[in-house]
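Read through the structure below, which is laid out as structure tokens, and then see the notes.
Removed: one protein chain of the complex. Kept in place: all other protein chains.
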Amino acid sequence: KSTTLIFELSKKGRRGAHLPACDVGGPSAAELLPAEALAAEPPPLPEVAEPEVVRHFTNLSTLNMSVDTHFYPLGSCTMKYNSKRNERIAGLPGLADLHPYQPESTLQGILQLFHELQQYFGEISGLPAVSLQPAAGAHGELTALMVAAAHFRKLGQKRTKILAPDSAHGTNPASAKMAGFEFVTVKSLPTGNVDMDDLRSKLDDTVAVFMITNPNTLGMFDKTVGEIANLVHSFGGLIYLDGANMNAILGIARPGDFGADMMHYNPHKTFSGPHGGGGPGAGPICVTETLRPYLPCPVVEKTDGQYRLVYDKPDSIGRVRSFFGNVGVLIRAYCYIRTHGPDGLKRVSETAVLNANYLLSKVKHFLPVPQGARCMHEFVASGLTLKKSKGISAMDVAKRLLDYGFHAPTVYFPLTVPEAMMIEPTETESKETLDSFAEVLFRITEESGELLHEAPHTTPISRPDEVRAARQPVIKWTPAAT
Amino acid sequence: KSTTLIFELSKKGRRGAHLPACDVGGPSAAELLPAEALAAEPPPLPEVAEPEVVRHFTNLSTLNMSVDTHFYPLGSCTMKYNSKRNERIAGLPGLADLHPYQPESTLQGILQLFHELQQYFGEISGLPAVSLQPAAGAHGELTALMVAAAHFRKLGQKRTKILAPDSAHGTNPASAKMAGFEFVTVKSLPTGNVDMDDLRSKLDDTVAVFMITNPNTLGMFDKTVGEIANLVHSFGGLIYLDGANMNAILGIARPGDFGADMMHYNPHKTFSGPHGGGGPGAGPICVTETLRPYLPCPVVEKTDGQYRLVYDKPDSIGRVRSFFGNVGVLIRAYCYIRTHGPDGLKRVSETAVLNANYLLSKVKHFLPVPQGARCMHEFVASGLTLKKSKGISAMDVAKRLLDYGFHAPTVYFPLTVPEAMMIEPTETESKETLDSFAEVLFRITEESGELLHEAPHTTPISRPDEVRAARQPVIKWTPAAT
Amino acid sequence: MPYTYNTPDDERSMLQSIGVDSVAELFQFVPEEFRLQRPLDIPSALGELELTQHLSALANRNASAQQKACFLGGGSYDHFVPAVVDALASRGEFYTSYTPYQPEVSQGNLQVMFEYQTLICQLTGMDVSNASLYDGGSAVAEAVLLAMSVTGRNRVVVPASMHPEYRQILETYFACLGAELVTVAAPSGSVSLADIAAAVNAETACVVVQHPNFFGCLEDVQGIAKIAHAAGALLIQSFDPLSLGLLKRPADMDADVAVAEGQCLGTPMLFGGPYLGIMACKEQFVRRMPGRIAGQTVDRRGRRCWVLTMQTREQHIRREKATSNICTNQGLFALRAAIYLSEMGPQGLREVADLCVRKTAYAKQQLTSQPRFVSAFDRPTFKEFVVRDTQGRVAEMLEQAADAGYLAGVPLARWYPEMADCFLVAVTEKRTRQEIDGLVSALSAASKSSAPRPHTSLAQAAWA
Partner (left out) sequence: MPYTYNTPDDERSMLQSIGVDSVAELFQFVPEEFRLQRPLDIPSALGELELTQHLSALANRNASAQQKACFLGGGSYDHFVPAVVDALASRGEFYTSYTPYQPEVSQGNLQVMFEYQTLICQLTGMDVSNASLYDGGSAVAEAVLLAMSVTGRNRVVVPASMHPEYRQILETYFACLGAELVTVAAPSGSVSLADIAAAVNAETACVVVQHPNFFGCLEDVQGIAKIAHAAGALLIQSFDPLSLGLLKRPADMDADVAVAEGQCLGTPMLFGGPYLGIMACKEQFVRRMPGRIAGQTVDRRGRRCWVLTMQTREQHIRREKATSNICTNQGLFALRAAIYLSEMGPQGLREVADLCVRKTAYAKQQLTSQPRFVSAFDRPTFKEFVVRDTQGRVAEMLEQAADAGYLAGVPLARWYPEMADCFLVAVTEKRTRQEIDGLVSALSAASKSSAPRPHTSLAQAAWA
């Protein structure tokens, strides 16, 4: 398949779109606008015919692995099936062709959807106050930390620190910084659970929030979460729950019930929004009633049978995004929740956990899994032995999997496990696929280092030179660069 | 990519769709229907989960070459770009979700479209009376021959024969037979033109129709068509124009003007209906005013500003298809015609002919083109020299092209050219693509016979054993056959 | 020219390579006298935005089944199409490819054809299936031609309860072939075995029976098959694919050829087409079958793969000796059917059929419990039924119902003059109780007579 760039296909005079003649007559735009504002030429975009646009992007698409085509056990990313029915529904004109500033009388359907979705998210989390506005998980973290900051400001408390374990997602410290806090790392145990002693040593009344991912990034449920929450609360701090791993506990345990004060969802993970090659996601947050006044505006409320967008909450932190939020992702989440219902959602987590434990039971015989024989919806195998015995790295294994038609697991995360391979099968894969993946993984561990260092062999490209990319950055095409 | 069959993925108890509970209550279907009519079990269809359905068919699709992904110069098939705008429009609920028996008051939009399309088809062909009903080109041929038969019945003439040249599409004789006629082959000259002497020798007053493809299947415009028409008409016969090659003469010459009494279009070719892996097509026919009374019903007429479906034409042959026809294909043809307008349609043919002649000018230097240095929208190269000198067949060349990412031309048709390779680039390809195709074709003629006999080498499968398929037919999957 | 590439520079260099001075010169072989000397008289070009606006305006002048609850049937139905069907069938590699002449780069389409053939065999119980025909109506015609070819006979028996348009197609085909179409009345809604027996003789090539029939009623296919076979004739059954979620399969009733309109398997109504002609038959007739067939084989490396096979039946090889002139199939709709059947599975198919039967029964009961309406036939029905309007104002009433938001029924007058006061109502799994109740109200309210009949009280409680 060609990797010619669209710019290299350009030829002066070709074009795709033709716009209609102007039906209102009148002066030209050049006459209507001041000369000094006008460019002499339109931007030098590529000039290509429509069939070329179609063939170019169609062929590019086929260079990707995707959930629609391959098993994609990318740990922590919950690459589950993205239902086609949700795509079709989200495209209905009555949902897709709505302007955010339409009169509310013309929006009662979608506002009802949001209102119900706020309730579902609140119910599933056990944290009743919901904002649908944040645009991504990390954005939700940031928003929630701003909510916490507003809360402590209101209380007149000066709390400057955010704590989180070393096994946390990188977004946790980054969000803490953006929310104006100092970030302090707490150690975690080999199970991924929080080191209570270290936590205790770092807790005081300057700590605003302790951020915890539970189930944690090793795929284990941290049993001590209740104890942690009590401890943090005893210092007046808040617990933030990174909801990345909610796929393990839907209908089974609720963050609000095990001590969280705030959390975000990743609806693109847990509620099957398509990942879009990197986005969009969404990052709705749920908080306790105490924290509700600080949520961003608008929120949807129902009064006298009418749904309304409420903008005027005096203690609100304001807004973190234009308009309402990543509505398209939220609609899909709504569809997903309605498709499954209470039993189905619980069954999602049960199946995700069953699938992960089954795969773990197959893999642990040839790839050590430091966390032990059980996991929640994902587990982290370590390639350390393989590395030591045969010089085969987790990256080698990952690359070789591509040759067999499997996307690689997440590698080298969490940072606390050497040669980590973080495997999340999700509930929407079959036993046959898991069997076949385990078999291939075993076969790879038996293969020669030489074969693996050079892997992948059958993919559209072989391993790229990432160092060169970073050292001599070429981040746009120029005619000279070809 | 896996070629596991959907049946082999089946496991008892899996399922995709769940239908809702019955909201009307009442007795079960088993109580409502007589026991003797009921099956004990539903049919033994495969049992698969929805994600598997998606992955299976998505991956299957990627095993195909297609216009969206590859240059597809399949002669006579006019594999031009299938515009995405037409697909979107044809899917509008107001066009796609219409029942054929709705009250006419609820169908004025689509009936207007048909009415206008009838006019466009009439204008483009120069044959004003149009039926949109036939479901494919061959079906249009059959319908037109039935019209001819009705015409002669009405005249009280007993005409039993249909004539067509040996270079004609195979559907011509087959349609003649289905319409109850005897079929007689007329010789063609090396240019693909009709051998007038042979025609003369076979013409008499038992000949109902002479079927001619013009431009002919060698991609040449038969200049003698006027003479032929006069001759056939002088015996009281009719001229049928196989419209497969209309892409060469839109707005340039009209069959009605060069002597045709009847013709069909292949809107899926000329007017860019997607070919759908083998269908659907459509086969609207155009005839002279004289033949109008015999057209199938219904036709669309406009009276008092209202569009009507007219069913009661006393001399009509009746109907050849249920409902109205292949409406979806017709809508796309309408969009195509409206997108291009009079200048654009002419430009389509000019460009198609330019592209074909350009490719011919490149290819003739290394692959003889018996028809000479000029062509209309396609040309037929002969691999005879290559066959004799190096033992390389047209099929070898075709297969090797696949390795280079080009679909093969039509090979071994027309039957009158040895080792025929019928190449039709269409107007929706670039000079760069044609250059690259010509270059590859040249390179192939320089390659070793050994390499070519074994080609293709890089495709999902190598050459299949077609003899085995025909001799030991396995045309469905059975558990035993795996 | 939104879809072409050639710039003036391209054109110049291409003409140079060809050795001519202008594009016009390339048309030298088209005699001057045949050249069109004026622009075509069609409207001028529209850009995509204008085109979309124009077609949207046309579409908005139609009332779609998304706006009005559709109770129309008669061979085209408003069944639910799962989203996977649209999502997968709209992949360019499927719909912009063509007949798999090059199997090495067409395994996707070929495997789909093979899977489709197998699915149709599973659905019908028949031995073999082709890869599709144009539609249900021409499939009947092709089946009849097959029967005539197999038996060497020219007489075909068809009940009046078969789709009238399918019968019209036979008439049209027969006009050229000198064959004889014998139509057997079905005054009770289904044809009687006695009437069939009376019509079948030693010249009969086949009996064609539609089950469930055009009126929605069940036929005694097995009984008819016995009569046909006893006379050396074939039994052709036209079936409703979705009905096979519940009903016995054509093979179980000893049909020789089974044909169907496959629109209900994942294709929208599309104002009647393109649709999917299904044809399956007993093994012994396979070489007489029209249409493409995919077969299994192995490639040079011994891998299982698929090719077009038995092409000696076809016109591009056999020309006038071919089994048929058909050379396209409805590949895209065979694909849709394959996806639909895979998504539904046996249980899904049964559930759809069950919903159709129950909702139809409910609608029939509700409607005929209105004083104005009576059921035309006292027969079990699958997903449609015939209602007689005692006031005889069918056309007027249906127009009024359309205004009220219901595509309420198909008037039968066009095909059955004796049933001018009747209309056909179809109820698919998509119709809700609310819509059915609304239909009943709308029809009852339409151009009401002043003299109401006494209410015929049927056991309405059963539907609570």
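As written, the chains take the letters A, B and C, and residue 1 is the first residue of each chain.
Following the convention adopted for this analysis, a contact is a pair of C-beta atoms (placed from the backbone, for glycine too) under 8 Å apart; a residue touches a chain by one contact, two chains touch by 3 or more.
The shown structure was predicted, so the numbers you read here are calculated from the model rather than taken from an experiment.
S.K.: When the whole complex is taken into account, which chains on show are touched by the absent chain?
M.R.: A, B, C
S.K.: In the whole complex, not just what's shown, which of A:135, A:203 or A:392 touches the removed chain?
M.R.: A:135
S.K.: Which of B:56, B:85, B:169 or B:340 sits in contact with the chain that's absent?
M.R.: Only one of B:56, B:85, B:169 or B:340 touches the chain omitted from view, namely B:85.
S.K.: What does the interface between chain C and the hidden chain look like in terms of residue numbers?
M.R.: 48-49, 52-53, 56, 66, 80, 82-83, 87, 90-92, 429-430, 432
S.K.: Which parts of chain B are in contact with the chain that was left out?
M.R.: Chain B touches the missing chain through residues 11-20, 49-52, 54, 58, 83-85, 87-89.
By definition in this document, only the chains that are shown with their structure count from here on.
S.K.: For chain B and chain C, what's the span in angstrom between their mean Cα positions?
M.R.: 20
S.K.: In angstrom, rounded to a whole number, how far apart do the mean CA points of chain A and chain C lie?
M.R.: Going by mean C-alpha positions, chain A sits 45 Å from chain C.
S.K.: Could you put a whole-Å number on the gap between the CA centroids of chain A and chain B?
M.R.: Spacing between the chain centres: roughly 47 Å.
S.K.: Please list all residues of chain B that touch 2 or more other chains.
M.R.: In chain B, the residues touching two or more other chains are 50, 54, 58, 62, 67-70, 81, 83, 428-430.
S.K.: Give me the residue numbers in chain C that touch at least two other chains, ranges are fine.
M.R.: Residues 2-5, 10, 45-46, 48, 82, 84, 87-88, 92 of chain C each touch two or more of the other chains.
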